[in-house]
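With one protein chain held back, the other chains of the complex are shown just where they sit.
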Amino acid sequence: MLDLQSIGVRLGSFELADVSVTIEAGEYFVLLGPSGVGKSVLLEIVAGLIRPSAGRVLLDGRDITGLPPEQRGFSLVYQDYALFPHMTVRRNIAYGLPRARSARPAAKRRAAELAELLHITPLLARRPETLSGGQQQRVALARALAVQPRLLLLDEPLAALDTNTRFRLRKELKRINRELNTAVLHVTHDPEEAMALGDRVGILLDCRLHQVAAPQELFRRPSDPQVADFLGMRNVLPVGRVDDKICHICGVDIHVSSLTAETTHIWIKPEEIILSQEPFASSARNQFKCTVVEWDPRGSLLAVRVAAGDLSLVALITHASFDQLAIEPGRQIYATFKSSAVHCF
Amino acid sequence: MLDLQSIGVRLGSFELADVSVTIEAGEYFVLLGPSGVGKSVLLEIVAGLIRPSAGRVLLDGRDITGLPPEQRGFSLVYQDYALFPHMTVRRNIAYGLPRARSARPAAKRRAAELAELLHITPLLARRPETLSGGQQQRVALARALAVQPRLLLLDEPLAALDTNTRFRLRKELKRINRELNTAVLHVTHDPEEAMALGDRVGILLDCRLHQVAAPQELFRRPSDPQVADFLGMRNVLPVGRVDDKICHICGVDIHVSSLTAETTHIWIKPEEIILSQEPFASSARNQFKCTVVEWDPRGSLLAVRVAAGDLSLVALITHASFDQLAIEPGRQIYATFKSSAVHCF
Amino acid sequence: MTRQSLQPSGSGTWFGLLLALLGSAVLLLIVAPLLGIVLATSVSDLSRAAADREVTESIKLTLLAALAATTVSAVAGVPLAYLLARKRFWGKGLVLGIIDLPIVIPHSAAGIALLTVIGRQSPLGKHVLGGGLVGTTAGIAVAMAFVSIPFLVNAARLAFMAVPERLERAARTLGASPARVFLTVSLPLAWRGVLSGMVLMWARGISEFGAVVIIAYHPMTTPVMVFQRFNDHGLRYAVSVAVLLIAVCVTLFVVLRLLSGARDRRGDHA
Partner (left out) sequence: MTRQSLQPSGSGTWFGLLLALLGSAVLLLIVAPLLGIVLATSVSDLSRAAADREVTESIKLTLLAALAATTVSAVAGVPLAYLLARKRFWGKGLVLGIIDLPIVIPHSAAGIALLTVIGRQSPLGKHVLGGGLVGTTAGIAVAMAFVSIPFLVNAARLAFMAVPERLERAARTLGASPARVFLTVSLPLAWRGVLSGMVLMWARGISEFGAVVIIAYHPMTTPVMVFQRFNDHGLRYAVSVAVLLIAVCVTLFVVLRLLSGARDRRGDHA
């Protein structure tokens, strides 16, 4: 449906280069990247609010790069909702609807339908400033959906909300996408949000699009170490010399069952590394004697960094295991993981 | 050393009531709470920048509630560093030092020492605006330490930094506290930061101080469900009827090895709940047939909500287990956990 | 955020006292003459002036001429303010500078400058305006507009800048044309600031003396009448007219304060 072809933009010191992406009809596409990387700029380029310095925007094959925003039929929802403070919720929702006297009953009906869809019917007569953040975002969504957009543009729509509201609205977004079959382009800095929502996810790092793939695929096959790092994958290691299912990394041999000739990196998930006081016999093919370097709490778990020779690995363990193993820097322990637990890409 | 006695403050619509706390010499005390709860206000009360509407501040038993900030000898470091933009790093650090002509060589020496301590010696001649966030925060710390404060006040000192810098500076803070034996009052909204740094942690929720305890103790014995919830402890359940090591909750019997008569709540850590397709024989005393309600990614793990009758539990599992169990809403599975894995408080 | 910044003993020190003393000197400079003129006038003088048809006619003339200047200027000045608040273009700094020029140009010189354009001898005055605008109400309004339009444009510009641009951008993506966005979003939200700019311009127009006295000694606006009575009849006859005029201006000024009150209160905490 929508094609971005080699979009580039330069605003002051900030630059975005050669972004090409296609969004299909009805698709939920998430653009993921750290803040300040130009995700919102890209969104405003799609909306027609900023003209790119290079590249073209095509809608169904037609070049719309120069089309003003009001003629594109894409509505944009901002992180801070951008509701009109001088209008009631009903007038906010109806803002984009036809205003001819004859069209008014239809507009009123449409506003009521959308309020129903987003569970904000009781709020229709109120002013935006009297609403909670979550309610405001629902109104902003209803207002954006009122114009029956071909593409709904969401700029960090959940970032300003508290955790519970965020989870609830996340589900609503997916439901709206499915029920109305409206294509969505959603911009976020939160990998978790991207994974939960996106049919496909594009990763924008260092001002360029690194990878576009389905969420599961991203974890299975990140295109490069930066992507892996941004997704929070610890223990991503570059592969050196390889001997039949064994790779030599930093002087240590690691058994990898899925190793192929194309493998450039391996990823050992921190939660699949078992730490123990003594070596134990098991089907796990990799077991090393290591030294604890440091540890840090990570939510309800603990991240323990261990070193085996020059190889440095992070293992995630529970508080119970931590107490039991009496972890402290300098302590000798064993790290064990299965050869099948090592992911290659 | 420092006693806050029944401090209360009311600023506009915001209120803080009856906060009493004692900070010992050399102690690292962390005040933890969500944003907007008045943590920074409390810090500015201690600094003498805001006068409390009720209560007293005592230093070594002497009432200093009305003492102006410049006579207290507590220096304050803000989240945005608050460096003087019109002075070099050296002059920033020396700002609080004696200014008499005769004292200048000593001041210069002291600035050099502190720059050494915080690894910013190469930056001494530079202007604050040319520094990175982490470097600015080091300068702010050096400047605050230059006056040899009895108490160092830190207002979200790490919140504006990126993850790597945050972890590095976190270690520095602890080191400074230990090496210089300076007492620290550190305010943060991040439970992880509080746990990693605090000798003791005070939890400020709903404008009142709920609990003051060592980090480990907080997880073992949160004073009430709000505290548990804020610390991210899922599966905290109120205890109903109790029969000898078994408690009845929502129509389900849970074996709890450490159950006592005083127990009002139990906590089952989400990562200690095992999910399986079939029941299995083991030493674990609790095993229920459940229905999957929903699931959500949580970083590198997945949170699966399951229901056994009216009891709703969250289990944290790996992506591998998730694929293997073919988790989807409505699916019947078994949840297993040991009676010793249930924490009481 | 509302935050009280009671600095214990900070305001009670010699430094706080010094600040308060120096500040009082400034207030005295402003308040003393106003008190002086009120004390110098008697009720009978004042009521005689208020009953004087020459005085009331001149107050009416002054109010109406300034109102006309403000209304006509708003039609062109408000869109210009919006343009300056929103767009970036080459030469914008120059345009901003030109708008502020009338504030620094001495008003008597401004009057002379206006004469060269709308005077009897000027090409425009001779051929288009039928003998120029000297001595006409229209001429007075032009002189008032020249010296007071910066106040309107700047107030309106700041009001438009305070409207979040995202609201306008969101409206565009909802299908609204730039003109519709201006009329339904930008102008309603900036209205309070625009209106207070208009009141300020009106007040400045009423109080204008230097430019007006050169363009038109007759018909006589009230500021000119104050000067004329002082020259022809002496201080006592000027005082009562001046008090009436000051009362009109201060009333307008209080209205202005109430209008822009919300914004000012916000500003104090920034």
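A, B and C label the chains in the order they appear, each numbered from 1.
Note that in this section contacts are C-beta pairs under 8 Å (C-beta built on N, C-alpha and C of every residue); 3 or more make two chains touch, one makes a residue touch a chain.
Everything numeric in this text was worked out from a predicted model, so none of it was measured.
**Student:** If the hidden chain were put back, which residues of chain B would touch it?
**Tutor:** Touching the missing chain: residues 44, 47-49, 68-78, 80, 82, 84-86, 95-96, 140, 143-144, 146-147, 153.
**Student:** Pick out the residues on chain C that sit against the missing chain.
**Tutor:** 4-5, 7, 10-11, 13-16, 18-20, 22-23, 25-27, 29-34, 36-37, 39-40, 73, 75-77, 79-80, 82-84, 86-88, 92-93, 95-110, 112-117, 119, 121-122, 142, 145-146, 149, 153, 161, 165, 172, 177-179, 182, 200, 203-204, 206-210, 213-214, 222-224, 226-227, 230, 235, 238-239, 242-243, 245-246, 249-250, 252-254, 257, 264, 267-268, 270
FYI, only the chains that are shown with their structure count from here on.
**Student:** Check every other chain and keep only those touching both chain B and chain C; list them.
**Tutor:** For chain B paired with chain C, the chains in contact with each are A, in label order.
**Student:** Among the chains, which has its CA centre at the largest distance from chain B's?
**Tutor:** Computed centres place C farthest from chain B.
**Student:** Go ahead and note the Å separation of the Cα centroids belonging to chain B and chain C.
**Tutor:** 55
**Student:** Suppose each chain is reduced to the average of its Cα coordinates; what separation in Å results between chain A and chain B?
**Tutor:** 27
**Student:** Where in chain C do residues touch two or more of the other chains?
**Tutor:** Within chain C, no residue contacts more than one other chain.
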